[in-house]
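A single protein chain has been omitted; all remaining protein chains appear in their positions.
Think of it as A and B in the order they're written, each chain with its own count starting at 1.
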Amino acid sequence: MRTKLMIAMAGIAALLLARNLYVILLELPDEAAQGAIYRIIFFHVPAAWTAFLCFFAAMIASILYLVKKDLRHDAFAASATEVGLAFGAANLISGMIWARIIWGIWWTWDPRLTSMLVGWLIYAGYLMLRRAIEDPTERAKIAAVVSIFAFVDVPIIFFSIKWWRTQHPQPVVWAGGQMDPAMYNMLFMNWIPFLLLGAVLVMIRMNQERAQREIDAMRRYAHAM
Amino acid sequence: MAIPAVRGTAAGKRTQPPRLSFLRQSLTIASKDLRSELRTKEALNASFAFALVILLLFSFAFEPTAEQTRQIAGGLLWLVFAFAGALILNRSFARELPNDCLDALVAAPISGAALFAGKALANLALLAAVELVCLPVFGVFYNVPWTQQFWPLMLVLLLGTWGLTVIGTMFSALTVNLRLRELMLPMLVYPIMIPALLAAVQLTTPLIMGEPLTAELIPWLRLLAAFDIIFTALALALVETVLVR
Partner (left out) sequence: MNPVEVAGVWKFYGDYPALREISFEVEAGACMALLGRNGAGKTTLLRILGGLSRPDRGRVIVCGTQARDRAARHSIGILGHGISLYDELSAYENLTLFASMYGLREPKRTAMEWLERTGMDRVRDGLVREFSRGMRQRLAVARAFLHEPDVLLLDEPFTALDDRAISLLQTLLRDALAAGRTIVISTHQLREALELATHVALLVRGRLAYTGERTREMLEDTGWLYRQYGELQPGSARSPRG
């Protein structure tokens, strides 16, 4: 049942992505100021949204774990964080490529991109920490606390970096102010397959986490014999 | 060996167990930590020596007599505090590991929050001591008039150091049972500290150059205070869960 759902979701994601790619590459015109490269934004922005949503979901699951002590919540938090890191990496890399073409430099210390980098490092630390703890229950508890600390920190990081950067000249992203509605809608249209893909990846990771838990428990049974 | 009989009976001994105030509990822990640290001065000496070494190394990286270097003075100073302070903060809960002292602390009738607050206060005092020795050294090395805005600078120092202390002490508690503790902490602690460090740097740079706190710096002060309050509250709320396995 679950496998079928996963395959269905992945299939819909693939179809949507193919359709979106057709529209993005062949139907939408080049942007006036930026030319063809602006199309990267249809991947750059939804990736950021998906990553942010993953980290948010991980925090909710972490709070739930601390309240209910159910390891499935911990598995969800760990899976969502990993998937969030993957989308975060996609966001960072696409942002760098775009900056290289438009401004000629890879990194511009844009507040959003820099905040994503800091958040990415914190969550990478979270995964490293998980790997260093043997006992699954202890790991779940400590990781949950770190996840809460990390997500509470994210808005503070964003505002501090934004204030910091406003003291310096800002690169202009959209010269003409408003984005064309067709392009704007496409951001959301392309977010749907990203979300579906993210959900499928989280489900796959959660299955692995469950198997890992079972193996770990069996090993402990064997040692107790 | 003669052993006097145990006084009284269990039943008649007490009706209500004595209750220490939160502050008294914290101060008991803080004075214990300070006393045992001051007896060996292991972390304090290491931290201070490390701070001096970094100050010296910076002078090779950034021309110490140049005007531009003074414009990044706040940044240099807070990097020194963050790196040298980590030597004190990392040990905070690890010092309870020999002889299983942590078990006795957690089992004692003091709250986890009071235990955390006490340790954080002790760390604050130790970090402040290192910082107050670093400041004049920095002033001499880089020729900055740091005493001109003394009290505003102390306020920023206090708020910034508390931010580092709360995060450092909490993560010391989180990683206390980890074998790879020393390797894990920098990766976890420094990115989380970024807003506090950034605000402290923005505030310290003008102050240390003798310029007053202007209106445009007030948001940074607010951000720093908000960071301190939010993470102090979060740490006090969660530390009991962390310490009771």
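Simple rule for what comes next: a contact is a pair of C-beta atoms (placed from the backbone, for glycine too) under 8 Å apart; a residue touches a chain by one contact, two chains touch by 3 or more.
These numbers come from a predicted model, not from an experiment.
Q: Specify the shown partners of the omitted chain in the complete complex.
A: A, B
Q: From the listed residues B:Ile72, B:Val106, B:Val137 or B:Leu213, report the one that touches the chain absent from this view.
A: In the full complex, the listed residue that touches the missing chain is B:Val106.
Q: Where the complex has a chain not shown, which of A:Ile37, A:Leu71 or A:Met179 is the residue touching it?
A: Counting the whole complex, the residue in contact with the absent chain is A:Leu71.
Q: Which listed residue (B:Arg35, B:Arg179 or B:Arg222) would be found touching the missing chain in the intact complex?
A: The single option touching the absent chain is B:Arg35.
Q: On chain B, where is the contact patch with the chain that was removed from view?
A: Within chain B, the residues that touch the unshown chain are 1, 3-11, 13, 17-20, 25, 28, 32, 35-36, 39-40, 98-101, 103-111, 244-245.
Q: Go through chain A and note every residue touching the omitted chain.
A: These residues touch the chain not displayed: 69, 71, 135-137, 213-214, 216-217, 220-221, 223-225.
Rule of thumb we're sticking to: only the chains that are shown with their structure count from here on.
Q: List the centre-to-centre spacing of chain A and chain B in whole Å, with centres computed as mean CA coordinates.
A: 32
Q: Would you tell me which residues of chain B are touching chain A in their complex?
A: These residues of chain B touch chain A: 167, 170, 174-175, 177-180, 184, 187-188, 191-192, 194-195, 198-199, 202, 219-220, 223, 226-227, 230-231, 234, 238, 241-242, 245.
Q: Contact residues on chain A for chain B in the complex?
A: Chain A residues touching chain B: 66, 118, 121-122, 124-126, 128-129, 132-133, 138, 141-142, 145-146, 148-150, 152-153, 156-157, 159-161, 163-164.
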